[in-house]
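As you look at this complex, bear in mind that one protein chain is not there, while each of the others sits in place.
So, subunit A:
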C-alpha cells in the first residue's frame, strides 16, 4: 500500500481546510448557531417538549446532521472536482496509487473535516441550549459514519460534476430539502399517517433518528434500522466509486 501517497493527498486536503478556515469552519458554525438562537432559544422557549425533550435540545441532532451532510458533500466534491477543473488530476492519475488509496486520501480528509466541524457545532450549541448525550459512543459513531458516507457521496458528485453549478445542485436542491423534511425540526410521529409513510422513503430520516437516539434515547425508527440504512447507503456509494474507477468514468478517457 502506498501510505505516503494517501498521506500526501490527506495532508494536501487538510491544508486546504486551514487555508479556507472562514469558509470551511466559521461559516457553517455561524449559520448553524443562528438556527440555535432562533429556533432553539427564541422560538424554542415557547414550544412544547417533544418526547420529553425540550424543543431547543430536540433540534440539535438534526441541525448538526444538516451541517455534517452539507459539509461532507461539499468538502469531498470540491476536493476531487478542483484537480479535475485545474488539470492537476493528471498527477494523481499518473501516480502509483490505487483507487482505494485515492479515495482514502480525499474522503478521509473530507470526513475528518466534517467530523471536526460537527464537534465544533455541538460545542457551540452548548452556549445556547442545554442538552445531554445519553450514548456518547454511538453519537460519535454516527457522526463519523455519516461523515464518511456522505463524503463518499460528495466524492461521486465531484467526479460527476462538469461545472461548478452541478457541484451545488445536489446539496442545495436535494440534500437540504431532505434534511428539512427528515425530522430535523419535528418528530415524524407528528405528521399525518400518509406523510409518515412517505417520510420513511427519505434516507435522512434514519440518520437524524439514529443520531437523536444517541443523544436522548428517543427515535422515530429503531436505531438498528438507522444503522442498517446508513450502512446500505455507504455500500451503495462504495459500489458506485468502484465502478467509476473500473470504467474511468469522467477520469480516464
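As a convention for this text, a residue touches a chain if its C-beta (ideal position, glycine included) is under 8 Å from a C-beta of that chain, and two chains touch if they have at least 3 such contacts; residues count from 1.
Criterion: contacts and distances are computed from a predicted model.
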item: Omitted chain (choose from "Amino acid/amide ABC transporter membrane protein 1, HAAT family", "Ferredoxin", "ABC-2 type transport system ATP-binding protein" or "Monovalent cation/H(+) antiporter subunit G") - UniProt protein name; value: "ABC-2 type transport system ATP-binding protein"
item: Selected residue (touches chain absent from view) among A:93, A:134 or A:190; value: A:93
item: Option from A:8, A:31 or A:124 whose C-beta touches the chain left out; value: A:8
item: Footprint left on subunit A by the chain that the document does not show; value: 2, 4-5, 7-9, 11-12, 15-16, 19, 86-88, 90-98, 248, 252-253
